[in-house]
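Of the protein chains in this complex, all but one are displayed in their positions.
Which chain is which? They are A, B and C, in the order written, and residues in each are numbered from 1.
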């Protein structure tokens, strides 16, 4: 329900305007060096109030680790952690107690649970993704032992696109842009001034993953990546490798033939039969525009009466920007999980350990 | 690993050219009328050798139920079943023992397991989807009690598209076409004659599902649907509702406002915050072209030497066609599973049962 | 790994001398009134330093709830909580860094993880059971809605036994004694003065549970209760109903015959075929003596050299006493979990909800 992963599991809790958000990362192997600077640095990338392209809610997002680390090294026991909420302007949300915001989870949560924490979206707030970033950073510390990298950047904002894959730019860009950065920024600022918001596409690439990650038929690597990304707030479409374009191709165009130096092409996006094939793993995630806009909208209230309202509060004009940080985190968690699951795939592996 | 679902679980086994394929459906409630004609009818839609648009491998695909049904009604105990393989031309595959077919799972399975049943793809064969269709048909028998329907059809074959949503046509079409059927068929026949294959897009729609299906943050309805469909052989992209297009829209365009008669629009595809909102649930799945083509291709053999070969055997020219039947099955399983998971969402529900 | 339950899951973290212990309770239905006084009261029963029959480590054991509760009612989202450690005399344990205490988990944790938090047993400390008590108290708030009660008390301390089942006494007894309290206390004080410890037997009884709790063959109610109790630190044997005695009986003696007023006897301990039968559910748990004793013992150190040492620190002379509180908590979690799992057993139940 609120747990992600099979062997490396991240269980999360917390509401946008509650006491704290946090989680338990379980199944993390012992003996991994824990780099708290890296951890905080990853969180800072996602931190609200960081620049004008993110919400003005200003949170320090300082993570406190409660367990599972001893003298700088993981112990194999669960890593409990929390981020205490600070800059909560819950009053901003008092007017939302009685209504369902369009494009948000207000209506569905209420229908399911009959009660709801209306402040800032409660559990469904994008604030929860900070916990995912913590989990992803730990996962990366494990992946570092195997020189596996995961990176994400913006391919498009609205109809402003790029065909560059400028990862150096993305690393230093305030919006993680892979190219055409100025035009992207301009569009974000423009919709913000219009009290509106805009969608975006995020590209993620995994390099260095071993071959054979992915389980059987119902826990395929691509299925898990799709679920991971579709589970991020606002994502409405996922492509692996050639993606939608594959539906327009012939087999002779789409097949990746092999030679002694590996695959000649990578239409598959690094995944064959649900398992990694040693090539770069390529995932594209499409984010809808932030549903929080400051324009008049029609909706229902708790008495099932139609009403028109205008949102107040602080919101990202383009959730894809910070979504790019979350994408990296989720994919790190997926790859690390499959690394652990894969250990028992054949008896030769197992014998190497129980010698 | 080979289990799908949380509460209603389908665990499957079987290789393309082994003794049998089959599965165990567990968590199915007691007291559901079991309609074996409907079950066989669903299987027949997916059956190979059914017409010229599917592989010529001719299997009766007769399902045998071993348990869980007593005097025509489900008993709440696990439903074990198998489909025995018959028309196995394993010799067709002897030449594949030593090589990895491009676009197939041969290479990744071998890297993972160090042994592999090379006959017809073994476990990774699309033949396994017959088991999913059985599971989906049982799920539908449960959904029937609540008047929930799931349907799928072809929106495009290669670059032949349709903007019709002619479900009557799809029901009777040999290729489950939603429109522009003749052109779609023509293209499939053309690539077949060229010894090639072609991709396709499948549209699926769920009607009548209750509001609130979908769990917390890591088992969202859209995440599970994405995983379900990305786990179907050959699927490379998934869209929910507006899908990729949402990334190009503004919030004021994409939000679905509400009125007393429900949502004014359905850009969201029936899912808000990971939960069903009572509108039709809309999923698009993009299938790559069948990797089995009868043209010369380069690949590696078991000795890591490059080799050129031409496939023989019997294959679908467009896996999207039969994939449409599998899409319906998988989505039925997802919806039925969430119906069961949802029962405990609030104490009012629970009290209705333990009165 | 560190998660208990299927539908109502308690995921815990924390080491004895770390920053905090805590957990996430997930799957708890919305709409349950949260009674924080009851919660703290349950914790106080287990609290160390409470009286001379428990360890002298004096902890306030104040629980902080981070999420999942809004305006006094559960929201259906995960309940995150922590108990911060305070009275940590870690220096008491510095001499344990290099040795493995007999009867403790020191050796096995080190063999498994290659690193270990040696302070007070780290993760394997009985301190973690405070988290279980929190989970159990929440579970009871749900069980209260159905008038289901769970109680536990001491049947024996060493060879001092009772045949009374004086639940009023147990409620007010410092050692939760079901009878023969003075002799039990005397024995505990005697072994304490000898720098030794003593075992005990705890009886637990569930009243008011509905019939039919327990799943299929591999998640039977008795199997889950056995796992729950055997998973409590120090438990070495479990009996359900007639228990060991059943092995000495004939079928004609052990069968519980039925009449219009229910079962004539309850040899089965309220469980038939792995499911509750409506009678009281009877569980006995046998606790070993606390392994921490203040006598010279032989053991190995990290250099695999034999050494003799004497423990210092603060310990319970009889872990069965506080184990009785933990027993109640674990059984509450089991019963609440099966209440939720059971909702989907038959289609009639389901139809009551989706009307």
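Here, contacts are C-beta pairs under 8 Å (C-beta built on N, C-alpha and C of every residue); 3 or more make two chains touch, one makes a residue touch a chain.
A quick note: this is a predicted structure, and the numbers were derived from the prediction, not measured.
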Checklist outcome for this item: Missing-chain contact, candidates C:58, C:149 or C:299, resolves to C:299
Checklist outcome for this item: Of B:39, B:54 or B:82, the residue that touches the missing chain is B:82
Checklist outcome for this item: Cross-chain touch to the chain not pictured, restricted to C:30, C:140, C:180 or C:197, is C:197
Checklist entry - In the whole complex, what residues of chain A lie against the chain that is missing from view? => result 7, 26-27, 29-32, 76-78, 142, 145-146, 210, 216, 339-340, 343-354
Checklist entry - What residues on chain C make contact with the chain left out of this view? => result 1-4, 10, 12, 100, 102-109, 111-115, 123-124, 128, 156, 158-159, 191, 194, 196-201, 211-212, 214-220, 222-231, 233, 236-244, 246-260, 264, 268-269, 272-278, 286-293, 295, 297-300, 304-306, 320, 342, 345-346, 348
Item to check | In chain B, positions touching the absent partner | outcome: 1-3, 9, 11-15, 18-24, 26-27, 30-31, 64-68, 70, 73-80, 82, 112-117, 122-123
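We adopt the following convention: only the chains that are shown with their structure count from here on.
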Checklist outcome for this item: When centres are defined as mean Cα positions, the distance from chain A to chain B in whole Å is 26
Checklist outcome for this item: Here the gap between chain A and chain C, centre to centre from mean Cα coordinates and rounded to Å, is 37
Next on the checklist: Two or more other chains touching the same residue: where does that happen in chain A?
Outcome noted: 1-3, 12, 112-115, 123
